[in-house]
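The complex is shown incomplete by one protein chain, all other protein chains being positioned as in the whole.
Presenting chain A:
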Amino acid sequence: MSGLKFVAERTGDGAGQPFLDTDNGEELMHVQPGTAVVLGSRPPESPGTLYITSKQVVWLSDTDRSKGYAVDFLAVSLHAVSRDPEAYRDPCLYAQIDNGVEDGESEGSSDEGDVSSDLSRITELRLVPSDPNQVDTLFQIFCDCAELNPEPIEEEEEHNWIFSADQLENHEAEEDSEWMISQNSTHPIGRSNGDHDLAHNVLQLQINDQRFEDAEEMDSDSKNGHHHS
């Protein structure tokens, strides 16, 4: 999974708009002009416009058409309204980004110097609308969009918490069957009796077959006998 991405291209005139993947149903849900973005502990970047689509959050600079950032809702682990002036001077929407980097992983390969790889290490994001009353609206839109973006099925099998729940249930089922097996193996005599019974049944079937054949033969014999006599 990738975290924050750099957006160097956009569509339309003037400040432009982000490209949407309309073929895969991506729709624009909300536009918030006059929004500053704060990446991690970097200084705020503004002026800019926030675009919330059904798949991702995109911030585009109003003055530099080659500058913008985007993050998929799949990578937004948590979002919250932040109003404490001690934490940040303006009310803002705070989000944590899952960049898919394990804690130990980030240290070894941090000297790439590439802008995009630096961005992928960002785990915190603040969106600061010029109208502080919009923060709650943004929070609600983020909630709605998170629900539009559940984990993809193939991801579910490895990472999703729902799978963990399934796993627990499977484990429960396994425990059940293990219990059954151990119940059986603690009574080897019973099982051995069972095997004997099975062999006995097969033997009986064979006997029955023979009898049946005999009966047929006897029947035909008797028929023949009738013809003979």
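Going forward, a contact is a pair of C-beta atoms (placed from the backbone, for glycine too) under 8 Å apart; a residue touches a chain by one contact, two chains touch by 3 or more; residues count from 1.
Here, contacts and distances are computed from a predicted model.
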Omitted chain, identified by the protein name its UniProt record gives, among "RBR-type E3 ubiquitin transferase", "phenylalanine--tRNA ligase", "Sm-like protein LSM2" or "ER membrane protein complex subunit 1": "Sm-like protein LSM2"
Positions on chain A where the hidden chain makes contact: 76-84, 86-88, 94, 96, 98, 123-124, 139, 142-143, 146-147, 150-151, 155, 159-162, 165, 168-170, 172-173, 176
